[in-house]
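Please read through the structure below; I'll follow up with questions.
The complex appears here minus one protein chain, its other protein chains still in place.
On to subunit A.
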Amino acid sequence: MKRDELLKLLRQAYPQYLSGQHVSETLGISRAGVWKHIEELRKQGYEIEAVPRKGYQLISSPNSLSHEEIHARLETAWLGSELIYEPEVSSTQDIAHTKAQAGAKEGLAVVSDRQIKGKGRLGRPFYSEPEHGIYTSVILRPDVMPYQAPQLTLVTAVAMCEAFQDVTGVTPEIKWPNDILFSGRKTCGILTEMQSEPDRIQAVIIGVGMNINQQPQDFSEELQNIATSLRAETGETYNRAEVLAAVYSRLEHWYVTYIHEGFAPIKAAWEHYAVSIGRELTARSATSTITGKAEGITEEGMLLLRDETGTIHKIYSADVEITRSDS
């Protein structure tokens, strides 16, 4: 695409000016055509200075998740190499599901600035605001048995923590199994969906919605106590393509580690970030509620809760809440 090539030329020329004549010759378009593309880039948020007789200079790039912005930063071997970017989608997860069913390869990623439908666990919507966040879904095709696949939610949690730590310098915490918290508030929602037969995984789709550049006042009153963003925590604005590149890089690393070495290294890393260990937690499922002190996780990733009678319960499926943080 001419516009991507123009952008590349502008980057290469920096800090020199790029002459309109040169662009016109290189890309085989008229001077008026060059001007049209420059105008189009400006509309997309690129700041481009034009000086008569010198040419064009790229001053700054928009905080966008376009192909161009992501691939300029991506350092993965395969995750995200194939990328579908849409400025606005109903749900990145739905697109990834459709692609997976059509036979898309492992590593295909769908990314969007804004998600209208929002798809939380069991269809619960999560907060979605234009261009403050990142919404992405990644297709994985792990060669493990379906009963092992739930461990991937912990793999993702570890990857998210590392990525956020790399980018912000602040260490987040994990609440079992995969809530990522800063100061006790969620900064991303992870939804992991699997298409499987009883003995074979077709695909695992990992969906992550991240709060990046919202300010505290951008959250509704109801959400302020439970949601936060990277910016709200540190006061800094983040380039979202850079955050996303870090997320893909850490996710690829931990996923490959899991496939080759099993769950043990994931467990160690997960426990490093686990805020819930040693605290009193309440686990609610459709059929029962158990309150107890979190003892850790098992070799399979299940949460261990010791209730007041001393009985240890293995929690495999429940909503977990920290009910007392001082214990």
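Rule of thumb we're sticking to: contacts are C-beta pairs under 8 Å (C-beta built on N, C-alpha and C of every residue); 3 or more make two chains touch, one makes a residue touch a chain; residues count from 1.
Note that contacts and distances are computed from a predicted model.
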Open item on the list: Leaving aside the chains you can see, what is the UniProt protein name of the one that's missing? Options: "2-oxoisovalerate dehydrogenase subunit beta", "NADH-quinone oxidoreductase subunit NuoE", "Biotin carboxyl carrier protein of acetyl-CoA carboxylase" or "Nitrite reductase small subunit NirD".
Closed with: "Biotin carboxyl carrier protein of acetyl-CoA carboxylase"
Task: Which residue of A:L9, A:L27, A:A72 or A:M194 touches the chain not shown here - done: A:M194
Task: Selected residue (touches chain absent from view) among A:G33, A:P146 or A:P265 - done: A:P146
- [ ] Among A:L154, A:A227 or A:A294, choose the residue that contacts the chain missing from this document, as touch is defined above.
- [x] A:L154
Task: Touch list for subunit A against the chain that is not drawn - done: 121-124, 145-147, 149-154, 177-178, 190-199, 202, 204, 283, 285-288, 290, 298-302, 313-318
